[in-house]
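Only one protein chain is missing from this complex, and each of the others stays in its spot.
Moving on, here comes chain A:
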Amino acid sequence: MTFRDVRTPSAIAINLALAACSGSRDTFLIPGGPVAAAQRAEFFHIIGWTMIAILPVFVLVPLLLWRYRYRNEKARYTPDWERSSILESLMWGVPLIIVAVLSVQLYRTTHELDPTKTLASDNPPLRVQVVGLDWKWLFIYPDLGIATVNQLAFPENTSVALDLTTDTVMQSLLISSLAGQIYAMPGMRTRLHILAEAPGVFEGENTQFNGTGFPAQKFQAIAMTQEAFDAWIRNVKADGAPLTAEGYARLAQASTGAEARAEMGGAGGPVDAIHFSSVEGDLFGAILRRYTSGGAVPPAGQPGAVGYDPNARAGEQTQ
């Protein structure tokens, strides 16, 4: 992982301090890409501006409490004083100006960092379809014909377009060092773009509580050089099995990545990751459509539901 914005001494100092405080570096405070870097800048920007409003309170309260303590007979006492035009205008005006400044900034950055926007890069963008399952993530690479569980590899300096949905309850995908989170919801597609500026491994996770396996729903987001990424694709194709409709139905059962790997079998990668050498049909589209077809989907056909039955599900067409 490399650090962005290490040109100035203060940025270096902040990074060192942050790295020292935290053993983990999976935070936007140590950004791995432009979105997280901009989010961190916004974070410190807000702290700076709000301090104008906050510091006077912090400083004045103890001074006033001491100066006007009951036993201090020398202090002035004005029991009926209740208004001062100057103070009034400061009290309303200063917060108003701070909020106005921050609002302009907010409007600008909210549009700039709109997660649906492709990020600037010289390399062609990469598409990845993400399916949230109970307690693991399935990543489908539609243009490469492969899929993985709990491992999101992509080339550095490439805008990766993540299309998100879930085949169970609501979830939320966050890769803190790269970009913020977006919900994944059944029957709906949301979109998030990420870009890493240099090779590195970043932790990704679900942040929306979805049952007992929730804390285990983490994955690795791995930024690689283009050569390494090509090698990784060859690897996935070599050590993975095809992802069939029947296989997906079993994969979708409520289980953590490690449990799913034990059930499905798999080689290569971390113990909670699975590689698939091919994907049968338009799996992502089929998952999106199954809840919006107008027909009922009984619990036996909903992964994560009580009574989910992979065999009942396997008969469904994914074409």
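Here are a few things to note about the model shown:
The rule is simple: a residue touches a chain if its C-beta (ideal position, glycine included) is under 8 Å from a C-beta of that chain, and two chains touch if they have at least 3 such contacts; residues count from 1.
Note that contacts and distances are computed from a predicted model.
The chain that is not shown carries the UniProt protein name "Cytochrome bo3 quinol oxidase subunit 1 apoprotein", picked from "ABC transporter", "Potassium-transporting ATPase KdpC subunit", "Cytochrome bo3 quinol oxidase subunit 1 apoprotein" or "N,N'-diacetylchitobiose transport system permease protein". The set of chain A residues touching the chain not shown comprises 21-24, 26-29, 36, 38-39, 42-43, 46-47, 50, 53-54, 57-58, 60-61, 64-65, 68-71, 73, 75-84, 87-88, 90-92, 94-96, 98-99, 102-103, 106-107, 109-111, 113-116, 168-170, 172, 174, 176, 179-183, 185-188, 190-191, 203, 205-215, 218, 291, 294-297, 299, 302, 304-306.
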